[in-house]
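Note that this complex is displayed minus one protein chain, with the remaining chains in position.
Order of writing sets the chain letters: A, B and C. Residues in each chain are counted from 1.
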Amino acid sequence: MNVETNIQKPLTAKDFTSDQEVRWCPGCGDYSILKQVQSVLPEIGLKREEIVFISGIGCSSRFPYYMETYGMHSIHGRATAIASGLKATRPELSVWIITGDGDAMSIGGNHFIHLLRRNFNVNVLLFNNEIYGLTKGQYSPTSPAGKITKSSPHGSVDHPFNPLALTLGADGTFIARSMDRDPKHLREILLRANKHQGTSMVEIYQNCNVFNDGAFEIFTEKSSKKNETIFIEQGKPLIFGENNDKGIKLDGFKPVIVDLKSDNVSENDLWIHDENDRGKASILVRFFDNHQATGHLPRPFGIFYQEDRSCYEDDFKMQIEKASMEKENESLDSLLAGRNTWTIN
Amino acid sequence: MNVETNIQKPLTAKDFTSDQEVRWCPGCGDYSILKQVQSVLPEIGLKREEIVFISGIGCSSRFPYYMETYGMHSIHGRATAIASGLKATRPELSVWIITGDGDAMSIGGNHFIHLLRRNFNVNVLLFNNEIYGLTKGQYSPTSPAGKITKSSPHGSVDHPFNPLALTLGADGTFIARSMDRDPKHLREILLRANKHQGTSMVEIYQNCNVFNDGAFEIFTEKSSKKNETIFIEQGKPLIFGENNDKGIKLDGFKPVIVDLKSDNVSENDLWIHDENDRGKASILVRFFDNHQATGHLPRPFGIFYQEDRSCYEDDFKMQIEKASMEKENESLDSLLAGRNTWTIN
Amino acid sequence: MNSNIKEEVTILFAGDSGDGIQLTGSQFTNTAALLGNDISTFPNFPAEIRAPQGTLAGVSGFQLHFGSIELFTPGDSCDVLVVMNAAALKANLKQLKKGGTIIANTDGFDSKNLRLANYPDGINPLENESLDNFKVTLIDLTKLTRECLKDSGLGTKDMDRSKNMFILGYIYWLYNRNLDNTIDFLKAKFKKRQDLIDANIKVLQAGFNFGETCESTATIEVKPAKLEKGTYRSIMGNQATALGLIAAAQKSGLTLFYGTYPITPASDILHELSKYKNHGVKTFQAEDEIAAICASIGASFGGSLGVTASSGPGIALKGEAIGLAFMLELPLVIVNVQRGGPSTGLPTKTEQADLMQALYGRNGEASIPVIAASTPTDCFDAVFEATRIAVEHMTPVIFLSDGFIANGAEPWKFPKSSDLKEIKPVFAKEYTSENKEKFLPYKRDEKLSRKWAIPGIKGLEHRIGGIEKEHETGNISYDPDNHEFMVKLRAEKTQKVADYIPLQAIDSGKDKGKVLVLGWGSPYGAIKTAVKSLISEGYEVSHAHLRYLNPFPKNLGEILNNFDKVLIPEINDGQLVILIRSKYLKDAIRLNKIKGLPFTVDEIKSKIIEIYPN
Partner (left out) sequence: MNSNIKEEVTILFAGDSGDGIQLTGSQFTNTAALLGNDISTFPNFPAEIRAPQGTLAGVSGFQLHFGSIELFTPGDSCDVLVVMNAAALKANLKQLKKGGTIIANTDGFDSKNLRLANYPDGINPLENESLDNFKVTLIDLTKLTRECLKDSGLGTKDMDRSKNMFILGYIYWLYNRNLDNTIDFLKAKFKKRQDLIDANIKVLQAGFNFGETCESTATIEVKPAKLEKGTYRSIMGNQATALGLIAAAQKSGLTLFYGTYPITPASDILHELSKYKNHGVKTFQAEDEIAAICASIGASFGGSLGVTASSGPGIALKGEAIGLAFMLELPLVIVNVQRGGPSTGLPTKTEQADLMQALYGRNGEASIPVIAASTPTDCFDAVFEATRIAVEHMTPVIFLSDGFIANGAEPWKFPKSSDLKEIKPVFAKEYTSENKEKFLPYKRDEKLSRKWAIPGIKGLEHRIGGIEKEHETGNISYDPDNHEFMVKLRAEKTQKVADYIPLQAIDSGKDKGKVLVLGWGSPYGAIKTAVKSLISEGYEVSHAHLRYLNPFPKNLGEILNNFDKVLIPEINDGQLVILIRSKYLKDAIRLNKIKGLPFTVDEIKSKIIEIYPN
């Protein structure tokens, strides 16, 4: 590689591909996410050396090895904590956290919620496959109740987390969902996540074709996708369905599906998506886990919520800068001496 | 103590008082909470031996030593996890978790959210004094940003958790707030918490008069209490103020204060509290931390949200009972033998 | 057709993780076991779920040693190497004995496979002279399998999946086994897919017939082993651990609560136990290792048998809570199925490097009993014993297993439940008009252990915790003398376990001699085989194997002094040796292997010979 000439060329996905062989199972959804990330980075325009990928442990967490950037494959559940220390000290770096549903929300739950409240300016890509892949197929905190897995042969009795609701409850400032099988959408969400100043939490539905194949099939397969998903966009009404013929309206706090053709409703009556409304977001993130209350609703994809709040590392830095200005001249020697000294001759 | 005759007498608060000297600082809010719990238990009508108090570490966590029941003062942040194992195996016991803002939400954050999602039928009393008391005064995850403490002489840069929002995000099924200085209210909430089947999370504002004196003064002092608090009750409109002259109305998703006298509003226009509405609860728990968006709002006390959802220990038990019925006759011997044996003579 | 008789054979099956190697291996194992052979197995997985097909990293292996004599190891090297592709050959050829047999799937040696296996361009080991020293049988599996199933109506993907049955059938033919056991297995496995049952059976039989028709080599007969009389089953270490826990709970009259968080290679215990809800087994998959142990402590407090399990990294996380259990003096079994470390290390490989962590991996003076299993079947006995100590001595106990014995299998002459020792918890009794003694939670018996006082019992209300406590009352106490007293008392309580365990026995060899090989854990089989072999060659060497790592059996010092030299082989950098040197001031010699692999018999033999005093 010639250093000088390299500076000029714009980077490509290939420049972000390390020399390590990718070792996920053939057909794993992780491949497509990797590809999107590698192709989005050149567009963002960062240099390779400015980027750090930090992961925990899990299939998904092998990710950093495949990226030609700085990276750390750490220990289970702690990527968020490690990234916090890195970002606090090196705010200028672009820090990406790669984690799984188990890594982030089971063993890593505490650091995850604290990362969110502190609002470090990092991007969290949470590969949710609703299973523990690397340990060969136990249910995870996002597996639906009743799920039969190696560790729950009679069905899981755990009520699962709603990852986005949890994020909202922990004061997350950027909450989005995408999926492995919709590269275009994923790409857009990644770009927006990167732009957001604060912790960008992107839940990515990822198919584990070995231990939980088809978990998200209805959202990804052509035959059902149109009716089972809704792609939300800022300022746009909530519309979905085979022929974009269904909409969602708010009846008080209750979302109701309306038929745009037969019912007497126009687009103007529909719920207009507002990323900045936390109240609405709190209903939107619940589109799926409370069928009794709301009836069957399509699963939303897109940016649920976005809020501007100062980032930990900025306040952290400012405080130090302020203190340094106020007491600028104190030398190490005066610090060692303290305020009361005496001399023996 | 004579065993036989004792059975007849109804228990009193004194029967729940252990022989250990209470060792909190004079004036600490913990005293009043202890007193309420000791006086509520006889009313609930449980026997002492059926009750277990489990705590972590912190000033508040000394609580079990003062209760003449079964108890464990465990390690920092883990009371929730220990209680989960106890309740899973002994569903008939009445299990109370005593924890602090640090114990529950800092080091114990992960077990806390998992307890909530699993919905064990236990009562969590979270003594929130917005400080680490036992370690002599560092800011906690509920201390407001900017708080000056021993570990933040320049002011904390941490955005705090909203404990009730976090609880809601973790799919908590009973969410309430009360305070040390309102024994009557606390008593009612404790009774309701005990009744709820599922994890009852009760945040109790508690004054640490040594390291964070007056943190909740405006809610507890006569002069400000009426205007700064709102006591929410099921089915009742949201009314507060010196002369019950202010109300809260919903403008879309935005709560607005209205003057019941001068404005042209009647009680019928007001927000009617509905414990079972998660959408409303998600706005109610945010009454305080987002002044820009909502203006200054009174702090709500009472039961924010209540939901019936099956408890972990019940499903856990049922699964075992079902399996035992299905394969009832399998003996240990047949288990040891497995399916394929051979004999050497 | 002629048939050679052999005493023992080692077969190594190797191929991609997707090739069904583990299944093929364990099918042959079960059949061999059912026919009365002694067996010992060693599965060797890659760390990835399905590492890239055809690569060296993706090779999965299953080594099986079976014979008509008693066997203690899966074999240092193999007689037969079955390879599904080029990478499998490359990775394992060094394991094959000179003159051994290679059975190769030619289909796995196309140019892509050769490249992935890093063979130089244009080189195919099946086609040059590199295998001249071996007997090579080539089978084009894909072609033969597809051929056999061409009328089955299955797609090629499904067809190809049954390739491994062809090999299995062939090997059955080779060793004169019948197919019944595997046919039964296939019927159960594909219960709902008759087409797959038919196809697999067909291919299995085709493989068998292929041997019969096309092959000129003789079949090999391995007679049943002269094992002790009795009824046997085949079992893997993790299964044995699971059964041992269930049995121990039942013999204690306690409910088993198993709180854990999945981790390789411990997860299979969870998988096994979660099948036994009908035995009242309560498995709790916690959010992390800390919650897992804490939930188990809560269960023990409530009167259940609390058990938690993990591997090294997870055990590291449990250190603080183990200290709590030690202070609470509640029964708790902590299972560590050790794997290669440190940190994430080599998750699918074996190691014995967590012994010091078991002894010292927590703050303060907190010495708890440590028990180690030495073979797959010994997992049953050792974890049963760990439970006995936990329950009868009211203490957390660490039980050490490792990846090698956890996944290895051997025949098990399983006990009758009525022959198992009763375990006797000592419960505090309700305060009644007869029993008027004031309940003191930390009052001790002659074992220095306190009584178990279960919530729900009237009059036993009490509070326990992790702060130093007053003798007998259990109240918080900061008194300096009380602290020293309690620290020493707790230490003595653990040491007192030595009064309730057997004295150390010599496993092979005489009571006195020139070299004692002192082992613990999974090197058992290799040490035993090496020592027996040297004894038969006239060496004055003996083998003692420690089940109790803390406290040591009382006569251990004496035994050490009866030998000129003591050799301690460990799959670590020398941990038991630290303890033995410290405690007995004995200049024990170390033999360490840290490759994620078990010792071979040869490695131990050579070391004994090397240090053997002239």
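Convention: contacts are C-beta pairs under 8 Å (C-beta built on N, C-alpha and C of every residue); 3 or more make two chains touch, one makes a residue touch a chain.
Note that the coordinates shown come from a computational prediction; the quantities given were computed from them, not determined experimentally.
In the full assembly, the chain not pictured is in contact with A, B, C, by the touch criterion defined above. Of the listed residues C:361, C:376 or C:553, the one in contact with the hidden chain in the full complex is C:361.
Considering the full assembly, C:317 is the residue among C:317, C:330, C:454 or C:604 that touches the omitted chain. Note on the undisplayed chain: of the listed residues B:12, B:151, B:276 or B:331, the one touching it is B:151.
By the touch definition given at the top, chain C reaches the unshown chain through residues 46-47, 57, 290, 311-317, 319-320, 323-324, 326-327, 338, 340-349, 351, 353-354, 356-357, 359-366, 465-468, 478, 480-481, 483-484, 487-488, 491, 572-573, 578-579, 581-583, 585, 587, 593-597.
One chain of the complex is left out; on chain B, the residues touching it are 21-26, 57, 59, 75-77, 106-107, 109, 132-136, 138-139, 141, 150-154, 158, 210.
Residues 3-4, 18, 20, 47-50, 52, 54, 57, 64-65, 67-75, 78, 81-90, 92-93, 110-111, 114, 316, 319-320, 322-324, 326-328, 330-333, 335-338, 340-345 are the ones on chain A that touch the missing chain.
Everything below uses one rule, namely that only the chains that are shown with their structure count from here on.
Compared with chain C, the chain whose C-alpha mean position is the greatest distance off is B.
Spacing of chain B relative to chain C, judged by their CA centroids, is 44 angstrom. We define each chain's centre as the mean of its Cα atoms; on that basis chain A and chain C are separated by 39 Å. Note: centroid distance chain A to chain B, computed from Cα atoms, is 30 Å.
For chain A, residues touching at least two other chains, in rising order: 107, 109, 141, 154, 158. Shared interface positions of chain C, defined as residues touching 2 or more other chains, are 277, 287-288.
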